[in-house]
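All remarks here apply to the structure that follows.
All protein chains of the complex are present and in place, except for one that has been dropped.
Labels for the chains are A and B, by order of writing; each one numbers its residues from 1.
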Amino acid sequence: MTAAALRHARYVVTENPITLAAFSMLLMLLLVALLGPALAPYDPLKSDTASTLKPPSARHWFGTDQLGRDMLSRVMVATRLDMAIAFSAVALSFAAGSLAGACAGVFGGWTERIVSRISDTIMAFPLFVLAMGIVAALGNSVFNVILATAVINLPFYARMARAEANVRREAGFVEAARLSGNGTMRVLAVHIYPNCLPPMMVQASLNLGWAMLNAAGLAFIGLGVRPPTPEWGILVAEGASFILSGEWWIALFPGLALMLAVFCFNLMGDGLRDLIDPRRRT
Amino acid sequence: MTAAAPLLSVESLSVEFRTRDGLVKALDRVSFEIRRGETVGVVGESGSGKSVTAFAIMRILDPAARITGGRVAFDGVDLVAARESELEARRGRDLSMIFQNPRTALNPIRQVGRQIGDVLLRHGGVKRGEVRRRAVELLAQVQIPDPERRYWAYPFELSGGMCQRVMIALALACGPALLVADEPTTGLDVTTQAAIMDLIDDLARATQMATLLITHDLGLAALHCERIVVMHAGHVVESAPTAELFASPRHPYTAKLIAATPGPGVSLDELAAIPGGLPDLRGELPACRYSRRCERYAPFCDEPLPLQEIGTRHTVACWKPL
Partner (left out) sequence: MDTLLEVASVSKRFPVTVKGAPRGSERVLQAVDDVSFSIGRGECVGLVGESGCGKSTLVKLITRLSDTSDGRIWFDGHDIGTVPADRFARMPQRPLIQMVFQDPGDSLNPRFTAFDTIADPIRRLGRPAGAGEMTERVNALADMVGLPRELLGRYPHQLSGGQKQRVGIARAVALEPRLLVLDEPTSALDVSVQAVILKLLDRLRRRLGMSYLFVSHDLNVVRLLADRVLVMYLGRIVEMGTVNEVFERPRHPYTRALLSCVPEPGAAGTGRRIRLSGEPRSPIDPDPNVCRFYGRCPDGIERCAREMPLLRSFGGAHLSACHLA
């Protein structure tokens, strides 16, 4: 990256304290995700029947669950899985949706009709229910959760990309590109598509939070990721039955982690767009 | 001629903008005046500060802007010091403004007749039952055909020229004493432009309304203004009655601007270019902001610059006027 780009990045992050906070949290989450198992004080899968259902203490910051497993370790290790699912799902959705939408916006005609109808069909369902249906049909696995989450988010990207491409299609630089000998595919790939992306980055960031909630939600009801794999949704589900009997910490901490992650993604939206859109760089 | 008290007197107005890259000194001690019924043009290129001046007079500057000095005396009241409630009462009633892009200056989701009605209700003291009739009257006055039907039209259904007429009707609804017109015809066809400017002239003459015409088009200002104020980089460099300005411009920038404007008698070779570019308004600025581009520059040009009176209502800000 050039010096100017780095300077701009630093400016964007420091200008708004909220963006700074969001980026710091994200960094922390990524760190925990990458190094999770190494950082965790205990083995998340190891049960210790001697210390079950212990409240938060100096030894176990987040307490222990019904099998004596350290909650802090479980929450930390689960970060990796949740982040991975969220990023993969959004990446997949973004890639497929933006390409389909851009093609629809540029070519019109049948391409647009097909993409629109598929989008409409997906959106006709309550999205979470559709995700449930996909995972139930295809089987419980991490990949299927990613796939389901990606599918239900497709229409948003497709629609945005289509609108952006439609606007850009008439732009002067697109005509200039055609005059310079760029064929239609090149114009789409090199000139129109990259310019559609910056506005979609905000959407992508918001989507990350959504995707994470989706995956956690599916796990909460027993679809997709299954125990004993640590995943925030599963942890909350396991902890839910203990709330009434007074062991509040089992569900609370994974829930807080989930909330923190989603919150941080949402705040990042604007900051990310500022970074990527060259027009904002001064 | 006795000097009657001017309707609008801008005295040493300075405006700054806070931006991420520093403080932009958009206006520096801008001064000029408009008498009742007079049409004055403020002419300058982009970045000259002419629009900022208009917005500052109406007190509708961007929140990042601050008026750092000077006063704007309108009918005896200092608009810079006035409270927002006082300003709200005056805007629309005593002084109003029309903008450059008529379609975006109108509320896109409200019928045009209703928008005129809003102004009438707020300022015109018109009773509810009378509003529609009066609005249709105004639409007819600005020569919109079929005004009864057009009352219900939305801005997107009207052409650019018609939207501009609606905006004029809005601005003139309560018979203000001053109309500020910010590039009202930029982007319109030349025939539409002529029609709109004629309309403004006719209405202004009928109601003895003063007009402040902001434009980059020197030719347009020449046709419609009695006096012209030339601005450059936030400074007023010259102001004079129109004929005098063109016959004998005293500021080098004015002369260059006139020489750069294409016209019937000028060939391509004779067309002047103005070297250099606008100075960066954020950094350290010399006393005369044109000095760095001026071929007549001399060391004494860096002395703080007064606005000198060199004729009847002809002022110039230059140590070495032509």
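Simple rule for what comes next: contacts are C-beta pairs under 8 Å (C-beta built on N, C-alpha and C of every residue); 3 or more make two chains touch, one makes a residue touch a chain.
Because the structure is a prediction, the values reported are computed rather than measured.
**Q** Per the definition of touch given earlier, which of B:A64, B:A272 or B:A298 contacts the omitted chain?
**A** Of the candidates B:A64, B:A272 or B:A298, B:A272 is in touch with the missing chain.
**Q** Can you tell me which of B:M97, B:V180 or B:A222 touches the chain that was removed from the display?
**A** B:A222
**Q** Any idea which of B:D21, B:D62 or B:D198 touches the chain not displayed?
**A** Selected residue, touching the omitted chain: B:D198.
**Q** Which residue numbers on chain B touch the omitted chain?
**A** Interface residues of chain B facing the absent chain: 45-46, 145, 159-162, 189-195, 198, 216-220, 222-223, 242-243, 246, 256-258, 260-264, 266-268, 271-274, 277.
**Q** By the contact criterion defined above, which parts of chain A meet the unshown chain? Give residue numbers in ascending order.
**A** Residues of chain A in contact with the hidden chain: 171-173, 175-184, 186, 191, 194-195, 278-279, 281-282.
To be clear about the criterion, only the chains that are shown with their structure count from here on.
**Q** Mind checking the centre-to-centre distance between chain A and chain B? Centres are C-alpha means, answer in whole Å.
**A** That gives a centre separation of 51 Å.
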